[in-house]
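One protein chain omitted, others in place.
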Amino acid sequence: MGYRTVMRLCLAVWGLWLLLPLPTAAAGLFLTLEAPYSLTGGQLTVAPGQRIHAMANIENTGPAGQNVAVRLELPAGFRADGKPEHWTIEQNETVLGQVLQRELNLPVGYGQWFDLVSLIVDDHVSEGVYILRLSAGETTREIRVKVSPRVDGAPVHEKPALERVVLPLDRDGVRDEKQNANTLVLRDRSLDYYKNVLRGKGATNLEIEAIHPVTHMGLDFRNPAGQQKLLMVEAELLDKNSRRRIPGLYTPGSNSEHDGAGAMAAGQERLTAFVALTGEPRQRLVLPVYADETQLAEGDYLLRVTVDDGGIHSWSQELPLVVIKKNMRGMITLAIGVTMLLAFLVLIRRKLPLVLAGMKTRRLITIALFGTCAFAVVNVPSTLLNDFLHIFLGPFSFLISGMFSGIMLYMLTGALVTLIPLHGVVSLMAAMRLLLGMLAFGHMSPLVFLSYGVNAFLLELALAGTGFTAASLPTNPVAGFSWQRMARLALACAVADTVATYITMQGMAVLYRLYFADWYIWMVMAVNGFLYTVIGAACGAVLGSRLSGVGSD
Amino acid sequence: MGVIVDCRELSFTYQNSEAPSLQEINWQIESGDFILCTGPTGCGKSTLLKAFNGLIPHEISGTLQGSIQINGKDSLQCSVANLSRTVSLMFQNPDDQIFSTSIADEVGFALENMGMTPVEIQRRVAETLAWVGLAGREQGSVHALSGGERQRLALAAVLAIRPQVLALDEPISQMDPRGAMELLQVLRKLNEEHGITIIVVEHRLHEVMPICKSVVVMEQGRLVWQGSQRDAFCQPEAFLRLGLRIPQTVHICHRLGLAAESAAVDDAAATIRAAYPACSTVVQEPLLLQREETELAIEVKALEFQYDPAGRKVLNGIDLAIPRGQFVALMGNNGAGKSTLLHHICGLQRVRQGQVKLLGQAVKGLDRRVGMVMQNPDLMLFKSTVEQEITFGLAHGLGQGKQSGDWRELVDRIGLGGMEDRFPLALSQGQRVRVAIASLLSCQPAIMLLDEPTTGQDLGHIDDIIGLLQEYTQKGGTVILCTHDTEVAARYAERVVVMTEGKVVADASPRQVFSCDEVLRSASLRTPAALQLSRRLYGGCALGVEEVVRHVQQASMGSYAG
Amino acid sequence: MKQTIRMAVLFGLLAMSLVLLAIHIFPELGRQGKRQDSQRLLSQMGRFEQVAEIPLGKVEIRGFRQMGSTPGLVRLSPAGDRLVIGTENGDVMVFNIDGSSVWRRKIGMGKISALEYSPDGGRILIGENSQQGAVICVDAATGGEKWRRNSVDELGVDLRQKTFPGIMSIAMDESGNSYAVALRSIRFPNGQTDYFARIYKFDANGRVELFPRDHNLDVWVSWCDIDPSGNLLVFATSDYTPGPYRRYQNNIYQFDARTGQNRWSLHTETVEPYERTNMRFGPKWSQDGKYMSGVSADGRAFFVDAAGKLVWSRVLSAPQRIQGIFVNATGLHTQQIGSYAIFSTGNTYNRANWQLPTPVEHPQSNSVFLFDREGNLRKRRKLGGMIEEMKLVGQELAVAVGRNIRTKDASIHGVALLSAPELELVDWLPAAGPCVAVAASPKHVVAMEAPLQLDSGEIVGSYRILVWRKTGM
Partner (left out) sequence: MYNRQVWEATPADTPIHKMDVRIKLALLAAVMLFAVGLEGARPLFFLFVCSLGMHFVARSSVQRWQVLAVFLLVGLWGTMVSQALFYNQEPRTMIACLVSPTTPWIGEWTGGIFIYREGLEHGAVQALRSGTMLTCGLLICWTTDPRQLLQCFLHWRMPFEVAFMVITSLRFLPVIFEETAVVFTAQRLRGFEPARSLSPVRWIRTAFYVLFPILARSLRRAATLALSVESRGFGRGNSRANLPMLPLPQQFACVGIFAVILVGATLKVIYSLQHNGVAYFPQLRGVYDFMAVWL
């Protein structure tokens, strides 16, 4: 008998135990009482000062309808927490504890009623076994609750506290540090298909995305006393100034067990959820956030999150929330980038013959070989390394991968323009790199074209603007190395690459619907775009001036 | 026969250079000539060739003065493409020129550029391949060709144009003797049968000189000597002064105060016999100094290697024991497995079958006790000045207690004095090789391996390098020098190991090895001319010019005395 | 030698990767239905042994954090020798009961929403949800299409909003007629919902009649049942959102299956907090054709006679307000055996958020109730997990037990065989993952298992069919 079989058998035995039929009471009334009622399904010890739940269930299985008085007798030291909704409380002298009472009409044939009662154990309750009794008519049921002080000495009194509300999170409750906090990026679904195509991802199933939450929200609770609680969470949007309630967030009204149509239950103006604090000292409640993009406008709002545990306590937090529907900044930047790309293409169309005419075969081959080198020492390692870096450095992986795409690449570029300071040199080198990348790795998506194109365009502009490159070689070229030239080259490259980096990032933000945190954008621009490029281009100038002495054999 | 190339007062200065590379060249080249153009490194030979087909000044920027007329046309007025139909240029390294993968495509490339029809191209390609001895191999892969064949293919690629002038820039400098011989034979045939004017720029003039018709010597951008082959044989001073390497027969004649008629051994022997009738006296050859058996530096046992399991064995059971302090020349044609053997010794290639021990220890991975100079020294240089390059090993703890001043002496010894601040990769090829050797020697490794370090070197520099290496062996270092050059091996090596097809076929003193014709033939090596001459003259086995000269003089003196 | 080995390893790795990829991409390649004798599992009481396991490919793996169950349909042929499976991936597959494949068919862009064998076992009716919402009748032996009928002609389609007509369920009568319920619904941003529903009657050759004859039903209809005589068609309605005035406001309707006349309809009161009475699966005719039983989403059971008179109704699981939030367990399925009616309740939901699991479990959730015709509870049995489907065969009720979101107990998944009408546990057929569908014949029990991700990240079960055979047969 294999391990699998043994396991299956164990499971089966366990299953059988669960399937044992419930005992039926003779009088037709059947009661159950469960305390403490665990919200996690596990066992719970009761300590002085603790809040617990008691679940009372009453069923009438007899042929006749019954009108019964139901009593829940609590021992001394136990009392209802707050005012229970369905009961009246009576202090009973004989049992020294509270008695919760109500009348119940159980219909004929079959009738049932249940309630979950919130109880509190007094601080001074001494260790021991206490009896809770539920009675309906003649039928009673008793359970024993053992009270013992907490072993870990945790502060029983400290109430759970809502520490903060975190947004946006992914489905697993993890925050991506690259993304801006307190920002809700609504889907602008009108262009989804085209965006996917642009990302080189291909079309996706829009239906799957349709009933998908926009993002997730995390409520971080501190719960040192380890209390279990049922919580009602409400989140709604307020106008930043007037604090008026703004519709937009909603709670989906159905699920697939109910209604195959999915979609939204509009008309609700807030997000609600019924959740439990399970007694962990720290707990993050992750709630899917649904927002109706047809109703919600872009802008700054306040998000008010209210948590209520049945009228006993309530917590509330407000946080500023930026709602972004169309990443306007990104779209404008992307549009500028695309315009640049188009302008560049027009320029290429018009100037390419001229540029090429000015190049001698040797220079063309030199450029091609530099492009090939760049591919070999920049594209290949960074493609292979990127993913691995991402595991260990997360959002900071660009610090390492930028060494290739920043320093190494600009060393080569800087050296090349030092050797051949002509218009078009950078573009031709980029073209070679792009082409080899397409062939070898299948890197072929509009975003790639945009990134290469804008980068080459800006570099050409910056280099021509600083007078570093010209239409034809100077008759009296500067021999050797000069600090001033190096600085000029480094600055020109750095400025161009910084802008290009920004445009590429915004392009990614729009197409991938990422909303990068400002610090991340700034850091990538400063380090990858500027610092690394300055270092790379400066080194490139040195490299180039050295190499300029290399002739043929 | 008319003048096909006519240079008048030709001067040229490269764009980034201050000194002119060509100065007032006046040179008329007759159609049908076979010219050897030689001179020390950097004298402007290659520049001149580029001027012949218009690359200067059309493609290479600089200042040109004077005029150059090709076949009556002013090169300044014609495009390169146009000129290249008259003058074709071929370069040293076939791998940088060959562009295609199939032989026919490579040869047809130039023809397509001329706009020929495919049928014509096919015919012309077949014809051209026949000229260079590659007939019927149109569909073959260029990778399947040997080094010599590849150079001939490169030749065919330019020959296809049917140029009137063929200019070759150091065509044989990287080839083994057999390949070089074959190429030169092809050139001679082209010149004789097809009347193509040939201009060869080459350092290895001892090989080219015997077949050329006239010789030109350049120095610092000027033509300093010009004459027929015969004149050159008669007046070798011009060459010797510049450190150029003339055929040993001519050299011996010259040393004996005779004028050589040709480079042929028979002619030289006849000339010498005529002047020194007593030279045939057999004089006791000095015996090879037998070294005491010292500690073994390198021990190779039953080493076998193949790159792919199905392929042939590159090394096929090599057994070799080299004691410390020995200077060994490793010889053999291309593909004999010399480089692979060196890679095994220095630990670049893991030993798969057999055993390699260095100083008694088996090689495991890259061994720091070995200094290896690779065939292409360019890829070994990476610092930005010669000084840094040479001291790099010291700085990285490779040298054992060397004085930091020693490297300066080293720089002077290799003829790079005053260039300490130059960028090593911008130096000439010979200089780069020397920098690479110096950078390793500075660390004084226990063993030095050198893969073809004499390529592209002037005689003087070869002497410098070998001198250094000999000094190093005297201090207990061990040298293995891979070379094709029998004369160098004969002159300097204590021991010669000849390899053919992955096997050691001869391992003895140079005298023994070079006396054994079959071995040399099997390894396609040439018997050094001095040895041939000594054999002819007195049945001897001389290894160098000096030895023959000394013998002849002593024998003659003996006869006078006696 | 070493090199040869290295090369062999390299090419071996490549070949292995390709094969793995191929198996991953073409799951049918790796399908191996039959179980080896040595691996056979016995059920708890030893009355059944597992004889086959048919992998169904990939499906979204659910955890405990969201409600809803993995879709999939499985039906046994009337002779019990074959089974037809409709998967989430759009495959319709027929297997022999030993797990060997007979045929398979990809439904293409549509989603399979209903599947039924004809009583003679010669045809299979497939209902799909797509732009056309077709009922496809195929030959049960070969899979060849016999006829198809699109519901788009009656219900329409809205391509932009992606509201497609779909076949919700199919019922068959003994004479070979089949009845298919087609539905399309649109929800507008203002909360209003429009429904278009129609019931199609097909004879064996695919000739069609419509109920109602000349207009669409303007409510949600997802179920219909035909009485044993084949004359009376009943269906129940749902209306999930407050809408405008609807023509079909009552809850149960009966049509004359021959004339297409609406014979009667029944209205029931609503239960707080519900605004409508919704019946998803039901009503169901009794075997003698005298009564119908139904169960509503608010947890009530109904017993109606053939003339449309409500005999009794009982509250199985009343919605209860806990800390201000209504918590309820849905009423799901119903069956009738002899003079007894069986009802089931499902998972616990809360009104605050239907999508998230409720921390409190309704005591009457996931239970099977047995009532006699007088409305007296004869038995209630609570099962450890969600009751996904019940099938009555002979004197036994096979119940597919899925996950339990509150206890998160993975040991409760499987098929419970209960005696009918006593509801005593006859046998327990365990499964690793939750069972989402079940079919049964006197000799075999077939269950569809879905994968489930536990909170620890571990995945139990997979998307597959498990076939059990009665031992000693």
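Should a chain be cited, it is by its letter among A, B and C, assigned in written order, with residues numbered from 1 in that chain.
Note that in this section contacts are C-beta pairs under 8 Å (C-beta built on N, C-alpha and C of every residue); 3 or more make two chains touch, one makes a residue touch a chain.
Since the model is a prediction, treat every value here as computed from it, not as a measurement.
S.K.: Can you list the shown chains that the absent chain is in touch with?
M.R.: Touch partners of the hidden chain, whole complex considered, are A, B, C.
S.K.: Have a look at C:Asn96, C:Gln131 or C:Gln395 and name the one touching the chain we're not showing.
M.R.: Missing-chain contact among the listed residues: C:Gln131.
S.K.: With respect to the chain omitted from the figure, which of A:Val99, A:Leu186, A:Met411 or A:Ala492 is a touching residue?
M.R.: Here the residue in touch with the unshown chain is A:Met411.
S.K.: Could you tell me which of B:Glu30, B:Glu59 or B:Glu127 touches the chain that is not displayed?
M.R.: B:Glu59
S.K.: Please output the residues of chain A touching the missing chain, sorted low to high.
M.R.: 170-172, 174, 176, 193, 200, 202-203, 206, 208-209, 212, 352-353, 356-357, 359-373, 375-377, 384, 386-388, 390-392, 394, 403, 407-408, 411-412, 415, 419, 428, 431-432, 435-436, 438-442, 444, 535, 539, 543, 546-547, 550-553
S.K.: Footprint of the hidden chain on chain C, which residues?
M.R.: Touching the chain left out of view, chain C contributes residues 7, 10-11, 13-14, 17-18, 21-22, 24-26, 58, 60-61, 90, 106-110, 131-132, 150, 152, 157-162, 453, 456-459.
S.K.: Could you please point out the chain B residues that touch the chain left off the display?
M.R.: Counting over the whole complex, chain B touches the hidden chain at residues 50, 53, 55, 59, 79-81, 84-85, 87-93, 96-97, 99-102, 105-106, 109-118, 121, 139-141, 143-144, 154, 157-158, 161, 307-308, 310, 346, 348, 366, 368, 371-372, 374, 376, 378-384, 392-393, 396-398, 425-426, 439-440, 443.
In this section, only the chains that are shown with their structure count from here on.
S.K.: Relative to the centroid of every protein C-alpha atom displayed, which chain's own C-alpha centroid is closest?
M.R.: A
S.K.: On a CA-centroid basis, which chain has its centre farthest from chain B's?
M.R.: Most remote chain from chain B, centroid-wise, comes out as C.
S.K.: How far is the middle of chain B from the middle of chain C, if each middle is the mean of its Cα atoms, in Å?
M.R.: A distance of 87 Å separates the two centres.
S.K.: If we count contacts the way the header does, which residues on chain A are in touch with chain C in the complex?
M.R.: Per the stated touch rule, the residues are 2, 5, 8, 10-16, 18-19, 21-22, 32, 37, 39, 41, 55, 57, 59, 61, 63, 85-86, 107-116, 118, 206-207, 210, 230, 232, 251-261, 263-267, 272-276, 286-288, 292, 294-295, 308-311.
S.K.: Could you pull out which chain C residues touch chain A in their complex?
M.R.: 39, 41, 43-44, 65-69, 71, 113, 129, 162-163, 166, 168, 185-191, 193, 220, 240-241, 280, 297, 312, 314-318, 320-325, 327, 330, 346-347, 350, 352-356, 358-360, 362-364, 369, 371, 374-377, 379-384, 406-412, 414, 416, 423-425, 428, 430, 432
S.K.: For the complex, give me every residue of chain B touching chain A.
M.R.: Listed in rising order, the residues are 15-16, 46, 59, 61, 92-93, 170, 384, 422-423, 425-426, 428-429, 456.
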